[in-house]
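Apart from one protein chain that is not included, each protein chain of the complex appears where it belongs.
Letters are used for the chains, namely A, B, C and D, taken in the order the chains are written, and counting of residues starts over at 1 for each.
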Amino acid sequence: MLQPINVSLESLNLVTLAPMLIAIVGGLVILILDLINEKLHKSLYVMLTILLLVVDFGATLGLGVNERGFFDVMLIDGISIISQLMIIVASIIFIPLALTSKRFHEYSYPEFFALFLFMIAGFQFMVASDNLILIFVGLETASLSLYTLIALHNRANSFEAAVKYFTMGALAAAFYAMGSAVVYGLTGSVELYKVAEVLATRMNETGLMIAIFGSSVLLLVAFAFKLSLFPFHTWAPDVYEGAAAPLVGYMSVVPKIAAFVVSIRIFGMYIDLGVEWVRVTLLVMAVLTMTMANIMALVQEDVKRMLAYSSISHAGFIMAALALDTTEGTTAIFLYYALFMFTNLGAFAMLWISRRKKKAFSNRYDHPYSKFAGFIKIMPVGATIMALFMLSLAGVPPFSLFWGKIYVMQAAVNSGYIWLAVVMGLNSAIAAYYYLKLIVYMFLMEPVKKVDVIYYNLSKPLMVVIGFATIATVGAIFYVQPLVSYLYYMISASGY
Amino acid sequence: MDNILSILVFFPAIAGLLGFIVDKESARVYGITVAAIEFLLSIWLWVSFDASNAGMQFVEMIPLIPDFGVSYYLGVDGISLFILIMAALMTLIGMISMSITENIKNMIITLLFLEMTMMGVFVALDAIIFYLFWELSLVPMLYIIGAWGGNLRIYASVKFFLYTFAGSLIMLVGMLFVAYIYHNLTGVWSFAITDWYALVLPVEYQLWLFGAFFFGFAIKVPMFPFHTWLPYAHGQAPTIGSVILAAVLLKMGTYGFVRFSLPMFPDASVMMITPIAVISIIMIIYTAMVAYAQKDIKQVIAYSSVSHMGIIMLGIFAMNAEGISGSVFQMLSHGIVSGALFMLVGMIYDRRHTKMLDEFGGLAAVMPKYAVIFGIMLMASVGLPLTIGFVGEFLVLLGFYQISPVMTLLAGTSIIIGAIYMLTIYKRTFFGPVTNEANKVLKDLTPTETWSLIPLVAIVIWLGVYPKPVLEPIDNSVKAMLEFMDEKAITKEAKELIIVAKSNQGGA
Amino acid sequence: MIGLSHYLIVSALIFSIGLVGVLRRRNLLMLFFATEVMLNAVNIAFAAISHYYNDLTGQMFAFFIIAIAASEVAVGLGILIVLYKKHGTLDLDDLAKMRG
Amino acid sequence: MYEVVAFYLFSGLTIGLFLVTVMSKNILYAMTSLAAGMVLISGFFFILGADFLGVVQLIAYVGAVMALYSFAMMFFDATRDIKEKNTNSALVFLLGGLSALVLVLMFAAPIHSDAITALYPMHEGVGNAQDVGIVLFTKYLIPFEVAALMLLVAMIAGIILAGKKMDQSLTEDMSADEILIQKDEK
Partner (left out) sequence: MMENLVYIALFAPLVSSLFSALFGMSKRQTFVGVIASTLLFISFLASATLASHIVSTGTPIHVTMMDWISAGDLSIPFGFLVDQVSVTMMTVVTLVSTVVHIYSIGYMDHDKSFNRFFSYLSAFVFSMMILVMSDNFAGLFIGWEGVGVCSWLLIGFWYHKADVSREENPSISPSWAANEAFIVNRIADLGMLVGLFILYWNTGSLQYDVVFETLPSLSGSVLNAAAIFLFIGAMGKSAQFPLHTWLTDAMEGPTPVSALIHAATMVTAGVFLVIRANPLFGMEEVAGVSYFIAALGTFVAFFAASMALVNRDLKRIIAFSTLSQLGYMFAAAGLGAYWIALFHLAAHAFFKALLFLGAGNVMHAMHDELDIFKMGGLKKVMRPTYIYMGLASLALAGIPFFAGFFSKDAIIETAWNEGTLVLWAILVITAGMTAFYSFRQVFLTFEGDERYKAFDIHPHEMYKFVLIAMSPLALLAVVAGFGMGSFEHFVTTLLPEYHMSEHTHHIAWLLGLVVLVVAVGGIAYAYKKYAKGLKRDEALENSFIYQLLANQYYIPQFYEAFITKPYAMLSEILWKEVDMKIVDATVDGIAKLLYKSGDGARRMQSGNLSNYLNWMAVGAVLLLLVAAFSAMLG
């Protein structure tokens, strides 16, 4: 007969759930508020969301490192805390972008904000666990919300984007499930710490290697899709093009941070187990990703699409750091994303403020390069800020991403992968071309049309967001030190 | 004023920021004033510089990212001091003589930022800070070429940017690797060049690292075959852009060799003497010949810059005080002379809106003052004794003779083929009858133009006749560096070569 | 005797059939069917492993996969509906406006 | 013996049905065979002693999911044959075949190990539903709740995406901002 189960509240360590609960409750509150009064303005929801996220942030910050909770399903280690913090910060920057001076479809739904908060909760679950089940459920919660958020932009392109993302996501989910099944079959467990223990004992069994490699491949396919690694990146440019600019900026950061955390857990485990094959594969994919994305970005006519490829390329860059599987490499991932977050969100916010409902410059694109021709004459400050973002993305010092880049490259050098650092360098040089192209259009060309209100969508909150992103981009040199030492501390504390 | 270097670096930047507020009409005066103050500050630096001290002076050090070994670390020695002063001077004079009126405010602000980066490169003692300013200097230059340049300006500016950028990224990998080795040996992260100097690296590492740094520097110099961005950049840039590009930005590359490659990789440097010398000789002869074939005056001077940079490179790898000091001096000399020549070409361009040689002829009769100053600069450019151009070239060739007489002879042909293209353009521009109607009514130099050139003429002659005040501090620092390299060298060949090169066998 | 491998191989075959479906289907609705097939294949694997290890975790996973599949269907159909309203078709060959 | 027969029967049928699902031109056939295949999969579950899972499979999949698909099918008016331009069927079958090959190779490996001890063992004499219930509401309570959240998300998504409000797009509708634009252009 079954024994009654005694569970003490203390052993559950419920505080580990606090951040996600805040987000979930927040989402529910928004839904309820909408039920009570349909006429509430979006600004209320925006502010409410920010407030909730701030509380969430605080709750996350308060978590102790290396704690487990709730039957060890929850894992609050260093990377889970920093990734949650980064997710929340990115969300706080993202959400005010809803307050445009023009009305866009998705923000007319209070559900948008609820789904947004649920998505954050999903990501938080995803990063705060080493249980493949919870990771899967969290991932799907977040993904399903994200598909919806994309579709809510409500125009043909965004539906197309949502469908593509969704379909490929479903395929990736199948691979994830299959991979987990193999892992489960190999170890009888879906908890990574346990998996690692068992796998370590089974490494030398004959004939098993194919299953171990296979499990890594199946999982890799799923995460390569999420991280948009070549050749699983094909969705990214189209989805980025179809979605609204701020959401693209968000998508290029937050889901990837979450996916990277899980990748660190999973693939780091494999590499630690001595499956060198995984490292090689990751490196090859990383190099292919950054190179292919770069050369494809060269030929883009649209800034947003170019930035999409650029984001893919950056992801490849970071994947290389992951493959190193050193503390520095892992630190580099987070440092890179912390810096990339501001710059990239800033850049997409700049696109957002220039967004028109009618495509005046091209039949297809919202943000063709030609739209920005002579931007300096129309909006000098805007052009300068955009140029700063581009320079930062290109890795020109002292702007933020430069520090991320050298940290990644240094990590590569430290692990003896000098060729990798050289490849990264060359790729940065190629990448500089397309960033420069925008600068050239903005600064060196004459406006295509006589007078055009580029800053069509500008509003005070957007200005604040952009201003903040600018300061973070330009002043990176002053906060890199505390950031690095915090990240390094957190990561090494949790043993990565 | 212990922090004079910081002031030097950031004064123009702050002035540039404040410049956004200054009214468009007054921007030019504002710029000139700021540049003048900056120049005076640099002079003050010289005055308070202790010429007998060969080490770093006015050192400032603030840790920025201690976990990563990056610190704000500045200092100046005899090698960098004068390049610094020249950069300030050329910016000032370039601004005074500037004829641009379109978007003048943007130009002034850009120039001031550019000045910051130039100052920064030459005073940085932390590799990352060096790299920071190094890369940052591309941006204002890109804008200057791209916004005020000729028809191909965008192509030229993008080419300039990407080419240099690509090279320096490889250099960055090299820097990171040095830092890694330093960390491995000492357990401390540091990007301070002075710390790196203490590293004694295995020869194989030295060679690889030398190669990595070489890419960054060689493209900037620019060395053959990486030079093709330069003619475009110069050909398309507005006058002020060409002046600063030639006078200061190119020097960053050669300065890099002196500051990084030599003291950090003495053995590799010694081993690379022959390849570098061969490239330098190709630069000297080949580009001089290409210069001769040009149809555009500015292109001639652009290619001549490459040729002259070949001399500078050769001197750096002479591995003796004569050669290296000569090289550093030649950097100054080339800066001033080519800067002046570009200004002169700009002046005629302002009048005729063409730089094609065929359009001119007989200008000496129409514009005598212009012809005289052009003539003086030309003579300095071909290295006439008692002009600034001779001292450096002479010392470089003299120094390199110690390494290889045959190569010196080949490199020495620069004095012949330099004269060929220079005299040819001079003849075609200034001599003969005035055939083109448009040239008959040209006005001679305006007072502003004259007065912006006179100081350069004065310097050209002063330093040609009495280079000692400049040469001595340079020489002191170079000698100290050579001592150091000799101590540090690990291969026998390098040690011997540096010892032998360090002092001649007088009377032996 | 039927061993674990038998089940797993069946699972693999069904998974591959699902994959073929995903790859060859041009109609989005039918494509979704294929993804369901794939997920079901995995469920067989989990149930089998669970059975042979006498461990409940596999069943848990399968349980959650069913939940996930159901949610996906809801969201997927929602997206299909708006898409259909806009385009009037579910053929994904007509859905290539964004490219390059 | 009974198990062997059941296994091969179910296997053959399932594979056949799913083949119909992915190959059939008729959406109705495809859906029907999918539903049938899922029923047979629940049969696998029953063989494997996962009774609760089998029930859930029947209810959730065959009941809910297929019902949803049926409604959707009606909405899309997809009862007629679907014309599909299969451009690259050779590649598709090659990929499918190869993946099958590798996966079979993988699963043919001695994955099963007796050394592995169950973390959440099934108990003798305890119903499967009870076993599952205990694990689900202790260890997997959090995933369970998150799954609930996921279903909520799916519900909201389904409602708002299919809702009337989506018909008029503010994103493309200039009139939504007309007053604002006029202000701007002055």
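Worth pointing out:
One rule holds in what follows: a residue touches a chain if its C-beta (ideal position, glycine included) is under 8 Å from a C-beta of that chain, and two chains touch if they have at least 3 such contacts.
No experiment lies behind these values; they were computed from the predicted model shown.
Displayed chains that the missing chain touches over the full complex: A, B, C, D (touch as defined at the top).
Only one residue from B:T33, B:N53 or B:T424 touches the chain missing from this view: B:T424.
From the options A:F70, A:F136 or A:W235, the residue with contact to the unseen chain in the full assembly is A:W235. The missing chain, though absent from the display, is touched by one residue of A:G26, A:P96 or A:G214; that residue is A:G214.
Interface note for the absent chain: among A:T281, A:S415, A:S428 or A:T470, the touching residue is A:T281. In the full complex, the hidden chain is touched by chain C at residues 19, 22-26, 92-93, 95-100. Residues touching the missing chain, restricted to chain B, are 159, 162-163, 224-225, 227-229, 286, 289-290, 292-294, 320-323, 325-326, 329, 362, 364-365, 368-369, 372, 379, 382, 384-386, 390-391, 394-395, 397-399, 401-402, 405, 408-409, 412-413, 415-416, 419-420, 423-424, 427, 430-434, 465-468, 471-472, 474-475, 478-479, 502-508 (touch as defined at the top). Contact between chain D and the absent chain runs through residues 87-88, 91-92, 95, 98-99, 102-103, 105-106.
Rule of thumb we're sticking to: only the chains that are shown with their structure count from here on.
The chain pair with more C-beta contacts between its two chains, of C-D and A-B, is C-D.
When chain centres are taken as C-alpha averages, the shortest distance to the whole-protein C-alpha average belongs to A.
The geometric centre of chain B is 65 Å away from that of chain C, both derived from CA atoms. Centre-to-centre spacing of chain C and chain D amounts to 5 Å, using the average Cα coordinate of each chain.
Listed for chain B are no residues, as none touches two or more other chains. Across the assembly, chain C contributes 4, 8, 11, 15, 18, 32, 53, 55, 57, 60, 64, 67-68, 71-72, 75, 78-80, 82 as residues in contact with two or more other chains. Of all the residues in chain C, the ones that touch chain A in their complex are 4, 8, 11, 15, 18, 22, 28, 31-32, 35, 38-39, 41-42, 45-46, 49, 53, 55, 57-58, 60-61, 64-65, 67-68, 71-72, 75-76, 78-80, 82-83, 86-87, 92, 95, 97-100. Residues 64-68, 106, 128, 131-132, 135-136, 138-139, 142-143, 146-147, 153-154, 157-158, 161-162, 165-166, 169-170, 172-173, 176-177, 179-180, 183 of chain B are the ones touching chain A in the complex. Contacts from chain A toward chain D in the complex involve residues 1-2, 5, 7, 17, 24, 31, 70-71, 73-74, 101-106, 108-109, 111, 114-115, 118-119, 121-122, 125, 131, 133-134, 137-138, 140-141, 144-145, 147-148, 151-155, 158, 178, 182, 185-189, 191, 194, 198, 201-202, 205-208, 210-211, 214, 244, 357-358, 453, 456.
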